[in-house]
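Of the protein chains in this complex, one is absent; all others appear in place.
Up next, chain A:
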C-alpha cells in the first residue's frame, strides 16, 4: 500500500469519524441548546414584549404601550437607585482594578510560593457574590462586629456600619474591591506577556522603576486594563446578591443600598409589576451598552496595541 493510499484511507476513515463525532456532538449540545432557547432566549424575548404591558403575574398581560418606559423618567425611587448604582460602579471598579494591578505587580516579581498567594488572593472572587459572604459582611460591619472590635481596641467608638444609610453603601464597595482576584489573575497573565528585553533596555538607559512602570508596563498592559475595565463595569452594574442579603431584601436603610437590580426585583416580585420590571431590565441593558460603547470609544485614546 502506498503512502498515498494510506493517506486516502485515513482521510476516508477520518471523514467517517468526523461524521460520527458530529452526530454525537449534536446530541451532547442538545440539552445546552434547548436551555439556550427555552431558558435564555425565549424569556429574553418575552421580557421585551412584557415591557410594553401591565402584567401582575396572575392575570394575563395587558398592552399599555410606552407607559412603563415613561415611568422610568418620573420614578424618583428609581433615580435614587440609579444614583446608588452609579456611585457603586464608579467608585468600586477603579479601586478594585487598582488593587488587582498592585497585587499582580507584587506577585509578578517571582515571589516564592506564588501559586499559594495567587490562589489566596483569588479566593474572594469565587466567594464574593455568594450569600455566605454577604451574611458574613453583616456580621463584620455590625454594631458588635469585627470592625468595631478592632476600632474599639484603638479607642475609637464604632457604629452599625450597615444599618446607617451614610455608610451602608461603602461596606458594599469594600466588599466588591475585596474580590479583586479575577482581574488580578488576568493582569498577571498580561504582565507575563511583556518581553523582559524592554525592561533590560530601559534599565541600561537608566530608567527608574517608576518610569519603567509608566512607560513600559502600563502602555503594554493597556489592552488588559481595558478588558478588565469593560468586564468589571458590566459585572458591577449587575450586582444583586450583596445588597439583597445585606439589606434583607429591602435596599435599606433609607434606600441607601438600593441597587438597580434590587429595585427591579422588588418591582417584579414584591409589587407584582412584571411589566415595569421587564422595562427596567431593558433599560439596564441600554445603560450597560452605553457605558461599554463609551469605553470602546475612549479606548482609542489610551489603549495601546503592540502589533
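By definition in this document, a residue touches a chain if its C-beta (ideal position, glycine included) is under 8 Å from a C-beta of that chain, and two chains touch if they have at least 3 such contacts; residues count from 1.
Just so we're on the same page, contacts and distances are computed from a predicted model.
A chain of the complex is left out here; the name its UniProt entry carries, from "Cysteine desulfurase", "5-methyltetrahydropteroyltriglutamate--homocysteine methyltransferase", "Sugar ABC transporter substrate-binding protein" or "Putative membrane protein", is "Sugar ABC transporter substrate-binding protein".
If you put the hidden chain back, the residue from A:26, A:116 or A:302 that touches it is A:26.
For the chain left out of this panel, the touching residue among A:87, A:193 or A:254 is A:254. When the missing chain is restored to the complex, the residue among A:57, A:120, A:203 or A:298 that touches it is A:57.
Residues 19, 23, 26, 30, 34, 56-59, 142-143, 159-160, 162-166, 247-250, 252-255, 269-274 of chain A touch the missing chain (whole complex, contact as defined above).
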